[in-house]
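Only one protein chain is missing from this complex, and each of the others stays in its spot.
Moving on to chain A:
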Amino acid sequence: MARFTEKQYRNQLSLAMVAYMAAMLLIWPLSRTAASVPLKVVLAVVPVLPMLFVIGLMARRIGASDEFEQRVHLLALGAATALLGALSLVGGFLDAAGVLALRGSILIWVFPVTMLGYGAARWWLLVRHYGGSAGCEGSSPGWQLFLLGVLVLMVLGVAWWHGRLDAFQTGLLFGLAPGVLLLLGVLLWRRLRRAADKD
């Protein structure tokens, strides 16, 4: 069986994130006005499907890694879990003491905070501790980033067309767009430079 490469992981992850965004913007809002409870449940958990796929992707990525990479992945996940546990304890005690009023929807942040912690811990281990690079080997061509950008814009366009974005969200997106484009441009320039250095 061919090895699951970083490039395959990034490509599938990118598509899953676009699917998640589409589900959040186009399908999830329908759950608030759904007539029946079963339909409400189904519409509310649709965004979970691409996230479950992402979790499966991560498990596949870790399983396909060599011994050193697995060690880094698992140490980083352990650190992220510890961070999340600590934050949950702090939040829980503050809520119990009446200092904070936390709603159940805060649980949505468990997975993103875990992933942020994992990413930061993995970067620290690879770059600071082991003195290597956190960059992915075998970078993808710039056209894939462009395609991803087009897919994201299409989802946002459809969401705006169907009135899913209010004035504030629309303004925020238009404000963020130049920054995102600049970041993509910098990433593409760095990849082209790395490719030129290798030649």
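We take it that contacts are C-beta pairs under 8 Å (C-beta built on N, C-alpha and C of every residue); 3 or more make two chains touch, one makes a residue touch a chain; residues count from 1.
The rule is simple: contacts and distances are computed from a predicted model.
Participant: Consult the UniProt record of the chain that does not appear here and report its protein name from "Acyl carrier protein", "FdrA family protein", "ABC-type dipeptide/oligopeptide/nickel transport system ATPase subunit" or "Putative transcriptional regulator".
Facilitator: Missing chain, per its UniProt entry: "Putative transcriptional regulator".
Participant: Which residue among A:38, A:131 or A:175 touches the omitted chain?
Facilitator: Here the residue in touch with the unshown chain is A:131.
Participant: Contacts of chain A with the missing chain: which residues?
Facilitator: Residues of chain A in touch with the missing chain: 65-69, 71, 126, 129-133, 137.
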